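Shown below is the structure under consideration.
Yeah, one chain of the complex is gone here, protein chain that is, but the others are all in their spots.
A and B are the chain letters, set down in written order, and residue numbers restart from 1 in every chain.
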Amino acid sequence: MGPPVRIGRFGLYAFLVGMALFFAVPLLVVISTSLKSLDEIRHFSIFVPPSSRDFAAWWKAWYAACTGLNCGGVHVGFWNSVRILIPSVTLSVLAGALNGYALSHWRVPGADLILLALLLGAFIPYQVILYPLVKITSTIGIYSSLPGIIAVHILFGLPVMTLLFRNFYAGLPDELFKAARVDGAGFWRIFVSVMLPLSVNILIVATILQTTGIWNDYLLGLIFAGRENQPMTVQLNAIATTSTGEIEYNVNMAAALLTALPPLLVYFASGRFFVRGITAGAIKG
Amino acid sequence: MSGVVVRGLAKSYGPVRALRGIDLVVEPGDFAVLLGPSGCGKSTLLSAIAGLDDIDAGSIEIGGAEVTQREPSERGIAMVFQSYALYPTMTVRRNLSFGLRVRSVPKPEIERRVAWVSELLQIGGMLDRKPSQLSGGQRQRVAIGRALVQHAKVFLLDEPLSNLDAKLRTEMRVELKRLHQSLGATIIYVTHDQIEAMTLATRIAVMRAGMIEQYATPDVLYEQPATLFVAGFVGSPGMNFLSGSIARGPVPVARIETDTIPLDGYPLCSSSDDGREIIFGIRPEHVSLADHGTRGALIEADTLFIEPMGADTLGWFQYGSQRISARLPPQRARGLSGKVRLSLDIGQVSLFDPITEQRL
Partner (left out) sequence: MRIRNLAAKTVLTPTVLVMLVCFYGCAIWTAYLSVTRSAMLPNYQFAGFGQYIRLFATARWNVAWTNMFLFGVLDIVGTLGLGVLLAVLIDRQVRFEGAFRTIFLYPLSISFIVTGLTWQWVLSPTIGIQNFVRELGWSDFVFDWIVRPDRAIYTLVFAGVWHQSGLIMAIVLAGLRGIDREIWRATRVEAIPSWRAYLSIVLPMLRPLLVTCVVLIAIAVVRSYDLVVAMTGGGPGYASDLPGKFVVDFAFERANIGQASAAAAVMLGSVLTVLAPYLYLELSRRDR
């Protein structure tokens, strides 16, 4: 032990730092460009830090950026996304919790089949059922509307949420459930008084998973939300891909940052809950 | 064959001192057992000797060479882990040969060693199976085999039998003893089971709270325990401990309850004062029912209850304010009740200082 090990460790850290740069630099570039003036962007490379911090582009992105049709800025999309997010997350998490609970201890006939069906459903690409869904939602009358997009988000969240909660509740000791039943509690009573209090962590995980997924959604919002309810991601893409005149990179980048900011903040605040969320979401509970 | 010499070994985990100044000499060919309750530091000591954990102070020599700074693979040791640690995705054959192949041992030599170990441990039929397809006992033998193919100087075993059921444990104990005798290897073995220690070891180090309380052969440990802890830990059923005091005189005597028990023949240190408090230790097999004409110290006690244990029966008696147990032949124990007279074999007594817990 001595020099060979130290070189090895040094190389390890060097590589990790290099990788950290690979991951961090694109974001840093976007941040720094958003703080530059167009003049600066034209004359200097985006990898050069800004000469001074100018939030003008951010202001413009928020209030005045143009999506080709109107120039209201992304704040419109922001509030749309919020209005879509809150009901969708609440209802899909709740639905997942209830379904997961029902499938865990209550020995429903065919539970395994249902779980398998959910697992498969989680893998179906949106595109496969997109057109039929459009037909169904327009028949019900919720196509291209806020209730429509909320319903669709709940629908696509069902498999992962149910599996997540089901695996969690199945991991709780059976005795808890049995003791409550011996005490005379029924389905709802046990859920509210026994299961929910124990579920705080998994509820946080599920909420983070759904919040990130729904906020970052593009395709479903584009198709089902309707013109007045377009989420921020849709607006962002529209802004960044309109090519009338000179491209205002600083504004586009500011808009991108504003769109990325809410889930990024959730990410930085939630630490291991986020990690648990995405790994559980990936491995389907 | 190599010996192991440990000097002044100390290790702490933060504020917890896991090992406090350990000195240990294992002669070549010894089967040294580190015995003690959980948390006493025996596994820590083994890991330190193996080089798997760093130490804070002290030195370790294996086969005469100073190895304190060396990696485990450079110490000439082989280890059998409590959970066996067999490589799950490899067959038994690969498990045995992998370490050798990494060290570039020539193929014919590898095959020779694998064949030798398979024969020795009767694992030839399992060579192409994976660990998950083997039973606990079979996995254990493979783990031992993997240690043996290394041709190490010293073998370290960390509670290898603790995951086996009782019957298998007894069988494997015999196997291990046989292996030791035929190979003449130097072995350091960790266990909390004193029966294992007593049957397998040539020398036992009884450990408590990071220190070795006594390091001696099983006989000495049993008959002349150095501390109260060793006396109570070794031997089942456990030694009786009675409180009393010493009185000097023409013949030193022990005063216990209302009796005066002569201690002729007991090698008392001269520093024992008159009236000094002592703990009087005597094993149940050295307490017997007094027949007419029995010699030795006699006491009177009330029968409390009888514990049948198969070949023997343990009788419990109330002696004044203390309890004493005696090993009795079942026939005499049956129907025993009321006051009895017990005879104590003074030649087998151990006296301890109640405060220092050292032998007097």
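In this section, a residue touches a chain if its C-beta (ideal position, glycine included) is under 8 Å from a C-beta of that chain, and two chains touch if they have at least 3 such contacts.
On a predicted model such as this, the values are computed, not experimentally measured, just so you know.
Chemist: Counting contacts across the entire complex, name the shown chains the missing chain touches.
Modeler: A, B
Chemist: Tell me which of B:P88, B:G310 or B:G335 is the one touching the absent chain.
Modeler: B:P88
Chemist: Suppose we count only contacts with the excluded chain; which residues of subunit B make the list?
Modeler: Residues of subunit B in contact with the hidden chain: 50-52, 71-74, 77-79, 81-85, 87-90, 98-99, 102-103, 146, 150.
Chemist: For subunit A, which residues lie in contact with the unshown chain of the complex?
Modeler: Touching the missing chain: residues 12-13, 15-16, 19-20, 22-24, 26-27, 29-30, 33, 41, 44-47, 95, 98-99, 102-103, 106-108, 114, 117-121, 123-133, 136, 155, 158-159, 162, 181, 186-188, 212, 215-219, 223, 233, 236-237, 240-241, 249, 252-253, 256, 259-260, 263-264, 266-268, 274-275, 278-279, 282-283.
Note that in this section only the chains that are shown with their structure count from here on.
Chemist: Rounded to the nearest whole Å, what is the centre-to-centre distance of subunit A and subunit B, using the mean of the C-alpha atoms as each centre?
Modeler: Here the centre of subunit B sits 60 Å away from the centre of subunit A.
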